[in-house]
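In this view, the complex is presented without one of its protein chains, the others remaining in place.
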Amino acid sequence: MIGFDIVGFMISWLTLFGIYAILSLTLNLESGTAGITNFGKVVFYGVGAYVSATLTAYLILMLNGVDVSETPPYDIEGIILLGELGNKSPLLNIGLLVLSLMIAFAVSGSLGYLLTYPILRVGPAFVGFTLLSSGELLRIFLQHYEPVGASKGLMAIPTPFGWIADSRVREAAYLSLVLGLLALTYVVTHKLINSPLGRTLRALRDDEIAALCLGKHVPRIKATILFIGSGFAGMAGVLLAYYLTSVNPNMFVPAVTFNVWAMIILGGFGNLKGSLLGAAIITFVDRVLTFVTPQLGVTVISPDYLRWVIVGLLIVIVLLVNPKGLLPEKPIKTPALDVVLEELRGESR
Amino acid sequence: MAFDMKTLALVIVVLIIGLAVGYGIAAVTGGGAVTTVTVTPEKKVYTIGFTLPLSGELSSIGKVWEKVVQLAIEDLNKEVQAYGFNVEFRSVILDDGTTAERALQNVQSFVQQGIKVVIGPAASAQVKAVKSYVDANKIVLISPSSTAPTLAIPNDYIFRTVGSDAGQAKALAALAYQEGARKVIVFYRNDEYGKAFADFFENYFREMGGTVVKLPYQTGLPDYASEVATLASKVQSEGAEAVVLIAFDTDGANILSHAAESDVLSSVRWFISEGPHGAKELLSSAVGQFASRVRLFGTRPLFIANPLYEDFKNRMVQRFGEEPGVFSENLYDAIKLAGWAILRAGTYDGEAIRAALIEVAKTYYGPSGWTIFDSAGDKAQQDYGVWAIVPGGPMGYQFKDVGLYERGSIIFLEEAYS
Partner (left out) sequence: MGGSLIPGIQQAIMNTLQYMLFYLIFSLPLTLSYRTTKVINFAHANFITYGAYVAIFLHGIMGLNIMSVAAILAFLITGAIAVLNNVLVFTPLQKRGSSPAIIMISSMGLWIAYKYLLYMTTDIAHYYTIKNFVSYGRITYSDVPRGSVGGVELSQAFVASLITASLVVVLLYLLLEKTKIGRAMRAVADNPSLAEISGIPKSFVVNLTWFICGGIAGIGGVIWTSFSGAITPEAGDSMILQVFTVGFIGGLVSLLRTGIGAVLIAAIENVGIAILNTYFGVPVSFRPFLTFVTLITTLIVSPPLGAGGGLPYRFLKRGSRR
């Protein structure tokens, strides 16, 4: 082989890992801890991506004096213009990034909040189906909605760091953005879980009716959790849109959700570090496969198929053997826990 | 108990990581299953990366392309040896599952292995996702099959050895009009490919004096019986004389099979885009009989009566027992162009190769005809052929090229349906 750009590999792997890790952390919050079986994660992801793509594409054109009803950003002239005007003003690009993140969080979060109503009606077992169907509904709608490019989608989206001349520096800057958002997500979810609220969430997951009887306002809690989880997923979507510089409704299909589910099952329900581990393992294996498969010569079976069979089997095996996943659920760290541990240690002496 | 579970989980994880690392090391040290070639001392080896749809929506054509790559690399190596260059070209093929994310990952992997020329991906949505990375890192990318008009962007690193669908829509419009249709229903996939095609077809057909009613259908459904029923009722209510179908292979075959059962749809003409061409599902008896009943014709990028194409086709059949499906010749020429551009550039550098590619393409003539690029880096001269489904061949029916599109009108070279 010619030579191996390890720095480039690490950057590209970690960027994708970061985006998926945000998704797995939030999914673990919703499904692993609060028991909301979210099979529709991809829709919040997709909404965030579309928000940032649409906002950036339209605003860059409009702020440069282009009439978007004549040259919309999804037609060829608009695309060429986007390419030319996209990297003129660093301030504008970064401003759009911040704006996109905020608006995507708000929109995706509100969508999650709204979807809590149907979920409450159907009960725990059918939450998955409801969210899955809602996701598909939105995707079909986007495929027909002309202003966001309908089935063509949007492309040539100007990136926040496009004004940096050196491509390696640009990639590194983007990676730090992704990791920064990942850290934020981690801190927020960690705080949420390691608190009395977190205990309530686990109660919800393990026995909803009991929690209800104890006076917990289940609907409001679920709505809040979905709001936060979906909001962060929306921000992950923004990161994806800028990374691929294009969006398309077919990128946001249920298979993406199932991939994230594999990550949290592997890593362990209810354990945040586990989600990071699960996301890391799966994205790493995917990347390494692209280096490994050409060495196998002409393949009879596409290695992609093998990868998915293994993912499916892993889900089953992990659930059978050790449903806690690789990293078990830890007790919730609140001040109350410290007191309990103190007492235990005191008694055992 | 807990001990067992933990160890089991740990074992699984270590196994996976160990496999990956082990293969990785083997790859780097060259200990993998690479066929060793007796190499003379200073032979330079150039690697070309390929990202092909070996699984996913376009997998049936992707598998044929894998063989085209093999043939092309062999031909390329033979040629450069004959010209006295002491070089060898190697291919690295990755599957991108016809998804945008995987295509980007594959291109990134290629770049990280130091590869500067990539051929693929197949779908326009994928090309869109890799474009900014490719431009930023100065990687020459040649797609043999992406035909979206929205990618006709000048001064970038994306080249396409196939003409955009704008051209094919014109040919299809001419075909329909020449065959006597004045009012058609365009039944198209509601995605990237179908929508752009339908829009262009509408413009051209209107210019010629016909009328168009557009009917999009959702992609990825298991069955289209209901859509076909709606199509039939639309044909009836609008009094259309023909249906223009813009589809891929799976949906195309499904739609045609259902159309065969409808009296209404069996009494109008049918014209098809290149999507379903080459797909074996269309050679079932249901579709074959339907084709002769409605005198079905399709267009596809092709240069008929090109002796290089005939030679290419025969060699594919001889060697692999497979007919080269749609875009195979564009892929073959892309590979040849890439090889010669690398040689002409003299150095393995993206910018130099890009400039060289444009020059080489000006004088190269291959199975897909002249490969000269226009200002946007797309094939400037794309010809189109007309195909039909006729009895014969191992499956009972086969695809046959029966005409071509030349200077605004269709010329039939033989009688397809008697």
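The chains carry the letters A and B, assigned in the order they are written, with residues numbered from 1 in each.
The criterion applied here is as follows: contacts are C-beta pairs under 8 Å (C-beta built on N, C-alpha and C of every residue); 3 or more make two chains touch, one makes a residue touch a chain.
Nothing here was measured: the structure is a model prediction, and the numbers come from that model.
*Asks:* Considering the whole complex, which of B:E227, B:E274 or B:D378 touches the chain not shown?
*Replies:* Only one of B:E227, B:E274 or B:D378 touches the chain omitted from view, namely B:E227.
*Asks:* Which one, A:V7, A:L137 or A:L214, makes contact with the chain that was left out?
*Replies:* Candidates A:V7, A:L137 or A:L214; residue touching the omitted chain: A:L137.
*Asks:* Taking the full complex into account, what residues of chain B touch the chain not shown?
*Replies:* Residues 55, 59-60, 63, 190, 215-218, 220-227, 229-234, 236-237, 249-258, 261-264, 279-287, 320-322 of chain B touch the chain that is not shown.
*Asks:* Could I get the residues of chain A that touch the absent chain, sorted low to high?
*Replies:* Chain A touches the chain not shown through residues 35, 37, 118, 120-126, 128-130, 132-134, 136-137, 140-141, 143-144, 208-209, 212, 218-219, 258, 261, 265, 300-302, 305-306, 308-309, 311-316, 319-320, 323.
Here, only the chains that are shown with their structure count from here on.
*Asks:* Rounded to the nearest whole Å, what is the centre-to-centre distance of chain A and chain B, using the mean of the C-alpha atoms as each centre?
*Replies:* Their C-alpha centroids are separated by 32 Å.
*Asks:* Going by the contact rule at the top, pick out the chain B residues touching chain A in the complex.
*Replies:* Counting only chain B, the residues touching chain A are 5-6, 8-10, 12-13, 16-17, 20-21, 23-24, 26-28, 30, 32-35, 47, 54-55, 59, 66, 70, 92-95, 97, 99-101, 104-106, 108-109, 111-115, 125, 128-129, 131-132, 136-137, 148-150, 152-154, 156, 190-192, 194-196, 218-219.
*Asks:* Taking the touch rule as given, give the residues of chain A at its contact with chain B in the complex, in rising order.
*Replies:* Residues of chain A touching chain B: 1-6, 8-9, 12, 16, 74-76, 79-80, 83, 140, 143-144, 150-153, 155-156, 159, 167, 170, 244-246, 248, 250-251, 281, 284-298, 302-305, 314, 317-318, 321-322, 325-326.
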